[in-house]
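Heads up, one of the protein chains got dropped from this complex, but the rest are sitting where they should.
We call the chains A, B and C, going by the order they appear; numbering starts again at 1 in every chain.
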Amino acid sequence: LLLAHPHARLAACFATDGDFRLADALPELTAKDVPTLPVSDLNKRDHGFDVVFLATPAEVSADLAPKALDAGAHVIDLSGAFRLRQGASPERLARYQQWYGMAHPRPDLLDRAEFGLVPWSKGSVRGSGGGPRLIANPGCYATSVLMALLPLLKAGLIDPNSLVIDSKSGTSGAGRKAAEHLNYTEIAEECLPYRIGKHQHQPEIVEALDHFAGVKCEPFFTTHLLSVRRGILSSIYAKTLAPVSAGDLDLAFQEFYGDYPLVKFGKFDPPKGRLAPPWMALKSVVGSARCHIGYETAGEKLYVFSIIDNLLKGAASQAAENMNRLFGWTVETGLLAREGVL
Amino acid sequence: LLLAHPHARLAACFATDGDFRLADALPELTAKDVPTLPVSDLNKRDHGFDVVFLATPAEVSADLAPKALDAGAHVIDLSGAFRLRQGASPERLARYQQWYGMAHPRPDLLDRAEFGLVPWSKGSVRGSGGGPRLIANPGCYATSVLMALLPLLKAGLIDPNSLVIDSKSGTSGAGRKAAEHLNYTEIAEECLPYRIGKHQHQPEIVEALDHFAGVKCEPFFTTHLLSVRRGILSSIYAKTLAPVSAGDLDLAFQEFYGDYPLVKFGKFDPPKGRLAPPWMALKSVVGSARCHIGYETAGEKLYVFSIIDNLLKGAASQAAENMNRLFGWTVETGLLAREGVL
Amino acid sequence: LLLAHPHARLAACFATDGDFRLADALPELTAKDVPTLPVSDLNKRDHGFDVVFLATPAEVSADLAPKALDAGAHVIDLSGAFRLRQGASPERLARYQQWYGMAHPRPDLLDRAEFGLVPWSKGSVRGSGGGPRLIANPGCYATSVLMALLPLLKAGLIDPNSLVIDSKSGTSGAGRKAAEHLNYTEIAEECLPYRIGKHQHQPEIVEALDHFAGVKCEPFFTTHLLSVRRGILSSIYAKTLAPVSAGDLDLAFQEFYGDYPLVKFGKFDPPKGRLAPPWMALKSVVGSARCHIGYETAGEKLYVFSIIDNLLKGAASQAAENMNRLFGWTVETGLLAREGVL
Partner (left out) sequence: LLLAHPHARLAACFATDGDFRLADALPELTAKDVPTLPVSDLNKRDHGFDVVFLATPAEVSADLAPKALDAGAHVIDLSGAFRLRQGASPERLARYQQWYGMAHPRPDLLDRAEFGLVPWSKGSVRGSGGGPRLIANPGCYATSVLMALLPLLKAGLIDPNSLVIDSKSGTSGAGRKAAEHLNYTEIAEECLPYRIGKHQHQPEIVEALDHFAGVKCEPFFTTHLLSVRRGILSSIYAKTLAPVSAGDLDLAFQEFYGDYPLVKFGKFDPPKGRLAPPWMALKSVVGSARCHIGYETAGEKLYVFSIIDNLLKGAASQAAENMNRLFGWTVETGLLAREGVL
């Protein structure tokens, strides 16, 4: 995404392996001229980078982010290191440890970090007086859920205590690692529930619902692994506080996403002879930076479905949106050229 | 299943296509000696068949079932023709039309039919005085859901008004038909919600919860199509009426399934390094007649997962169980030999 | 591809269904302003289109191509209607009928058409004096095979009588149509040989080997359907006429593809711990306009593997290359922006 961005230049890659070359990892791209620097250079004052993206595990990000900030660069972190807030209180730190399985090494930074959910976080950009910023790029599941729930909760249409979230993800969400249980033989022709009520994106969802919509609630939340490479589907169930029509729902989403080009929403209305509207198939978002949200009502029951590409809106393209936002470019800058390839 | 059954003999196939030969449809089986009869023979008084299985669309079953019954045979119908009860009242008939999209041609038979959910229907077998019986073999989704929910509702552990059912099925549930939207190109790497709140198994679930557990409720219910050939996973969410432990849940399931060999239940407790317990992978039930049920609690939240092979426990093997029940054989007769092939 | 092309403008779509709107078919694209015209307008003299792309069955293309040519437009046909040459001789017409199962309705056009294999067809562009051109866009299998074989045959490295071609394709090659045998349930977890020695791309390959390399031969050729959506792999076997090294092969490919940016070739040399070089995975060409070719030798045995995206280099992007060639733009114009999305 950075190689094709009209205003940004990918100046260097940091890697622990000095032999790493970006052009090898992405053979289809022309990335020949991107140098690889040692990680120890991250906090060199004079490296002159405007923004550093950390695509590292949470414990590594917690170590590297302050170094990059000290060197004067903005940091956009794609891990879970800085997604929970108010970390300095003992209760919150215990909460971090509960969900992430590690003591947070730099709790002071938890309150400095902004949760970069685009377009919701636009109002939370800090004043011009400050130094470099630390942006926590949201988790993939959390993004798919929050994009669908925030308009409904802000508009006061649903009962927060009735929420059930059944999320399903493609396997690329697990990253690249050797693990027998991620082998094709194990995953193909399966749909596996996992981390029942224990996924680390759960507290992130809870905090963001509170932060952006002022709603405190503890939804049911389960994750499933699909025999799919890319894409997340979150199926969300809620009871409405009063009868709502598809038109009411359209208005709620229109109010919050009217100016945001990377979302599509509407009634889950399949054309004749189809199971689902074509724009609610994973293939309609995989390879793109967008989020699609479809809904259906039946009496007091509201069904909402939200799909994203876990690697793009759920990670890389939202990080690019955050960079765009940081530098005052429209959020979709550099993200529309790749539409429609699949 | 019938070809390998120790007590039953597959005497004939009825087919509209006179050239149909079972040995062609199942080339791997030795079914050479099974004759094909014209459907018009179904109501011949002297055909002498003890039981007729109808694996036909609902409208065809509604036509053929009374003919077979008139000829003195028990009927086990695998379609949705006779799964809703009390059909003779105008309200119920309207309900049938709403969910199945057709007026029921023989509403008088709706009350004659038994809903054959094994082992729950064992108590509902009619007295020896009657004539041939009509058994409605339950729907695949309904089976996966009811097997998990009935013990919990009978034991009074969960709030029926909190129920959310998120079901996922393999594509073989759609049967064999030419349809662009079922093509590999469309289905692979997807997870498609469909018939949101409109699936015809919903009223069947509602009626069976009332019939077997005496509970009236209207759960959220959604179906999804997986890029999987065989298997159903129903993820079920409920609030408990009081704190429950995994041990309480074990006891509830033990009470109702202690004597039933085709079910396995327990805490959803993955071994180290795995996402899920091996017995909760679809591959552990695909090819078998069994249902596996795993559960997890978090405060008042109860998560229950139920898996079956949609073509076996969700259709053919449950039909065989119903036959076994009808003739006084243990329900698993002829169904265990095929375990463990996958 | 046309919507994103820097020099072309997609002026209209022709469709038999007047309600067809491109924006519906490609919801992720902004194609709102592309009008739909009736097919009968194709031969209106004043429509003013510079080039018409026909993405229609062979019999429809055979009907529409002359109409568009008469109206003064160049035609790039993506069907098999015009891929075989010298159609006017009775022998050739019988050959067309043999492979395509229909009598060719306009044999006079077979000799007018150019076979648009890029970059090989660059030398065959007809003189400026002529009228509008008819370009037969090559078949997907044929493209994958010819791109690999032509340099080897031109360089005289292999014995044409030893050729065996084992091609495998994703299911999107079968197009969008309802067919039980293309259902997910039938295709998943399969690899199905089909049209053994009878695929209609076979004579196209034979003719092109003769036309571009001056070699007459009749290779073994088989096609297989993979449980894959997009991508073709052709595994090609040949005996070398003399000992050849990987360096010799590099030189042969370099000679013919040195100036062509949409190809990558090299020894099939997997890095440590991998089965295959990353650039020889289908995912490295799916979504791109490129062809990757890997080779390995063992004594007199030469193994060559060629991969393309059947929908892009095997169809749409090669059609765009032909348009670029027709108008004097570099062939890759408009085709590189989409790299690297997968």
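Note that a contact is a pair of C-beta atoms (placed from the backbone, for glycine too) under 8 Å apart; a residue touches a chain by one contact, two chains touch by 3 or more.
These numbers were taken from a predicted model, which means no experiment stands behind them.
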| item | value |
| --- | --- |
| Residue of A:19, A:91 or A:180 touching the missing chain in the full complex | A:180 |
| Selected from C:23, C:94, C:192 or C:241 as touching the chain missing from the view | C:192 |
| Option from C:157, C:215, C:233 or C:312 whose C-beta touches the chain left out | C:233 |
| Residues from chain B at the interface with the omitted partner, ascending | 3-4, 26-29, 188-189, 264, 278-279, 284, 287-288, 290, 337-342 |
| In chain A, positions touching the absent partner | 170-172, 174, 176-180, 182-189, 227-229 |
| Positions on chain C contacted by the hidden chain, ascending | 164, 166, 168, 170, 179-181, 186, 189-198, 218, 220, 222, 224-231, 233, 235, 237, 268, 270, 273-276, 280-283, 286, 294, 296, 298-299, 301, 303, 305 |
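Here is the rule we use: only the chains that are shown with their structure count from here on.
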| item | value |
| --- | --- |
| Identity of the chain that, by mean CA position, is farthest from chain C | B |
| Same or different residue numbers at the chain A/chain C copy interface, by half rule | same |
| Chain at the geometric heart of the assembly (C-alpha centres) | A |
| Intercentroid distance (Cα basis), chain C paired with chain A, Å | 38 |
| Distance from the mean Cα position of chain C to that of chain B, given in whole angstrom | 48 |
| Contacts with two or more other chains, residues of chain A listed in rising order | 189 |
